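Note that one protein chain of the assembly has been removed; the remaining protein chains are unaltered in position.
On to chain A.
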Amino acid sequence: MALRMVTGKFRSKLLPMFSSSLLHSHATSFGFKEVHEEEKSRMVSNVFSNVASNYDLMNDLMSAGLHRLWKDRLVSKLNPFPGMKHLDVAGGTGSGEEKSLIWVEGDAEALTFEDNSMDGYTIAFGIRNVTHIEKVLAEAFRVLKRGGRFLCLELSHVEVPIFKEFYDYYSFSIIPALGELVAGDRDSYQYLVESIRRFPPQETFASMIADAGFQKVEYENLVGGVVSIHSGLKL
């Protein structure tokens, strides 16, 4: 995860971060498969090891470059101010030369920062891959200061008629084939599209954010719900 100490344009990020399963043993989802909780972290880790070398290229191809605009939209909601401390979780490949970023490798379910230490928290295309969403939300709430904002950008659910059918076709027929062609890895991209379907829909995720203690929880759909930006305030 990257800790940002000064304001400026917000960059992409560090290595993918994985949650470790902790206390109880029960099943969770890995795409459409049911897997033991303790397996999910390792399996997700394998996916990201496999996709790392083509990560940025595949993101550009799959979204026709739109993922950059989506991240810009996320950043525009940050309202940065000088001296703010901002935490970005699930950092990706860490490309870019932003010198004001500080890197830490850690666990989104067990953050390594003090309570009430962050002015902002973002997680972009990461929360779908964690084992316990509630723990990640609880930790985000813990480290944010009062008045701090939580922002999550994630692939979400499309309900727009007709467009939904096109999107499903694109997801299940085109994406895995593209993964095979470009990255030589159909399975990882099959996991990608399945994990999107398994992630809670917008309203459900919003109520989970509220359950973690956040107020003024809202979300904005982009591209008919292909991605959604959820936000909440710690008051």
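As a convention for this text, contacts are C-beta pairs under 8 Å (C-beta built on N, C-alpha and C of every residue); 3 or more make two chains touch, one makes a residue touch a chain; residues count from 1.
One rule holds in what follows: contacts and distances are computed from a predicted model.
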Protein name, per the UniProt record, of whichever chain is missing from view ("Anti-silencing function 1B histone chaperone", "Protein preY, mitochondrial", "Vesicle budding-like protein" or "Ribosome biogenesis protein BOP1"): "Protein preY, mitochondrial"
Of A:V35, A:L66, A:M84 or A:V104, the one touching the omitted chain in the full complex: A:V104
Contact partner of the left-out chain, one of A:A52, A:A138, A:A210 or A:V223: A:A52
Where the missing chain touches chain A, by residue: 3, 5, 15-18, 20-23, 38, 41-42, 45, 48-49, 52-53, 85, 93-95, 99, 101-107, 110-115, 117
